[in-house]
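Notes to accompany the following structure.
As you look at this complex, bear in mind that one protein chain is not there, while each of the others sits in place.
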Amino acid sequence: MIGLISYLAFFATMAGILAIAVLGLNLQWGHTGLFNGGVVAFFGAGAYGTMLLGGPPEPGQFGGFALPYVVALGGGILIAGVVAWIVGLLTLRLRHDYLAIATFGVAVAFENVTRNADWLTGGARGLRGFPRPLEAAIGDTFLYGLFFLGLVLAVLLAVYLGLERLVNSPYGRVLRAIREDEVSARSVGKNPTRLRLESFVIGSMIMGAAGGLYVSFYAFVSPQDLAPILTFQIWAMLIVGGAGNNRGAILGAFLIWGAWTLSGFALSRFAPDAMQLYTGSIQYILIGVVIVGMLMWRPQGLLPERVTKTIYQKGAKKGSVIINKEVI
Amino acid sequence: MIQNLVDGVLTGSIISLGAIGLTLIMHMLRFANFSYAELLGIGAYTALVFDKLLAVLFPALSGKIGALTLTGTLALSVLLAMVVAGASAVVIDALVFKRIRAKADALSMVFASFGVALILRNVITLIFGQKAQLYSNDIAFAIVVSRDPLLLIKPDQVFVLLAALVLMGGLHLVLTRTTFGFALRAVAENPVLAQVSGVRLSVIVTSVWLIGGALSAAAGVFYALTNHLSPAMGHNFVLPVFAATIVGGIGSVYGAVLGGFIVGIASGLALMVLPSGYIPAMPFLIILFVLMLRPHGLFGEDQG
Partner (left out) sequence: MKKNMTRFATLAALAIMAQAGTAAAQDCSVKVGVVLPTSVDWGKPIAETALWVAEMMNEAGGVNGCKIDPILRDSQTDPKVGVDAAKALVDLDKVQLLIGAVSSGVTIPILTSVTAPAGVMQISCCSSSTRLTDIAAEGTTKGLWFRTFATSNVQAAVAAMLAKDAGMKKITVLYKNDDWGQDIGKLATAAFEAAGIEVAGQIAITDGQPSYRAEVTEALGNQPEALYLALYPKEGISVVREWISLGGTTKMIGTNSLKSDEFRDAVGLQYLADFIGTDTSAPRTESATAFIDSYTAHFGSAPAGPGLPNSFDATAVALLAYHAAGKDATGAEIAAKVPMVTDPAGEKVGGDVEGFKKAIALLSEGKSVSFQGGTGAVAFDANGDVSAPAVEWVFGADGAISETRYIPLEEIGAFLASVN
């Protein structure tokens, strides 16, 4: 029983961390329409930033300032914000696919730097030994797992509440206005360029917070944590959960991460022995089928955007029955 | 320097072939298709199967052609693989993308294409295994074209470049000289207007998948001929092919060809400016650079 609780807490911790990143993406895509294809770069900036600031010193290695946890995490978030600001200045005037591929490129370049810049990031070996907050004080592994889950859920709740306030404020309405029709937004005196950059930076800082929590959970980070598959996972969570809906984003994170891990678990348990060595490929095929099937069945996500009457949903076509009803 | 440039052109020809279909698909169906490069893998593996099969059926054809490692059976297999890959592209569209197109936006298509890519790659893995495979185990030696500066070229690569140029030339003729070509260009420029003028969109979309699949299959076989086959080969081409498409400008066939060569050459020259570990970032530096100057690529237009 304790084992089950311990595992579920562990699962929920990772799902919660991913959910925070999904919320960040939801602000960028769901609310502002920015196609960020490089989620992993900002997640990674937060992770490496937190590690450099809060990690233990090591000879011949930059960083290892061993700052208090809150300062390190905050610093990591800020670093993610600075990276996002620079990337945003360079790329945000691009649209759609062009923006997606440019930001994707930024993520590849970022991974490349972490893999090669030994002095800064430890190279492919990564950085180790992050002191987990209050681990020594709590001691017991099981209790600590619950404590860390609490920490992650608290951050998740704070981000969720903050975003809900933000997107329901006049500011949030302006963001959606830019998403739908930039020219009209400009005509009423809004500055789309600045607002898009702000949304991009805030969203990326939220992703950075997820990265910071991730590195404190594993106490280790390496370029392997920054594989493009993470960007794909986070996007899949948002799409399945429902872009534009913060609760959908969280639901999507738990569902997709659940499906991802459960499929491996189920295959290890129920696949015949002869198939065990092929489960890796079969699992990928299953994940692919689930995502494709989901998009065919319910492309607007499980919890679609709740559209108020004043907003016209541009992309809404046949499938978006609920949206149409609300619009009418 | 010269060597890197020449190598870049040769790699570029393969990327160009892959990018032509992608640019048309991205433009007409308005979505970034991440599963597209898997067609290279499908083509290359299909050719492998046909090559083995034909070698048994017609042993007379299994001799090498000239200085190439290309055999008669493989040359035939390329054509068959182009047909199969083209047909697969149409089938995938009918099974997945068409249905999603009917009820969802472009972003759903992008993610569906991710899912499709995962499925295709792992099905190839299940069937053929993960080991590297070769059409021919022989190594074709490069010919020394010049000693100073050193310039080495492999006969296979010259063949690949010429074959790629022939295919591109053929496509150019189709686009500029046939009614079908005009219809295709009309749809690319303005789908609504083209439909009003009596062009059947669904026919054009199917043809684009066929053409794209066939060209990708050729690219896949050409790549495998000069390197080797592995289930991840399509995946490894996703980024260069996208880079070529974006640099050229989405929707521009000639842009894609040029973009392919630019990406190939830049990757070839990358080592002169960057340490070797940073080479994978090179296509993106090009993309960023081009997009800084031209936000819609070299030949692209604002899609609005």
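Chains here go by letter, A and B, matching the order in which they are written, and residues are numbered from 1 within each.
Here is the rule we use: a residue touches a chain if its C-beta (ideal position, glycine included) is under 8 Å from a C-beta of that chain, and two chains touch if they have at least 3 such contacts.
What you are looking at is a predicted structure, and each value in this text was computed from that prediction instead of being measured.
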Study note, to complete from the structure: Out of B:140, B:214 or B:286, only one touches the absent chain, namely B:140
Study note, to complete from the structure: The one residue from B:53, B:94 or B:132 touching the chain left out of view is B:132
Exercise for review: Quickly run down the residues of chain B that touch the omitted chain.
Suggested key: 3-4, 7-8, 10-11, 14, 122, 125, 130-132, 134, 137-142, 144, 150, 152, 154, 223, 227-228, 230, 232-233, 235-237, 240, 267-271, 275-277, 279-280
Point to revise | Hidden partner chain, residues of chain A it touches | key: 3-4, 6-7, 10-11, 14, 115-116, 118, 123-126, 128-129, 141, 144, 217-220, 222-225, 227, 229-230, 260-261, 264-265, 268-269, 276-281, 283-284
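The criterion applied here is as follows: only the chains that are shown with their structure count from here on.
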**Study point:** Partner chain A, residues of chain B touching it in the complex
**Key:** 26, 31-32, 96, 99-100, 102-108, 110-112, 114-119, 121-123, 125-126, 239, 242-243, 246, 250, 275, 277-278, 280-281, 283-285, 287-288, 291-292, 295-297, 303
Review point. Can you list the chain A residues touching chain B in their complex?
Key: 29, 35, 90-91, 93-98, 100-102, 104-106, 108-109, 112-113, 115-116, 232, 235-236, 239, 243, 278, 281-282, 284-285, 287-292, 295-296, 299-300, 315, 317-319
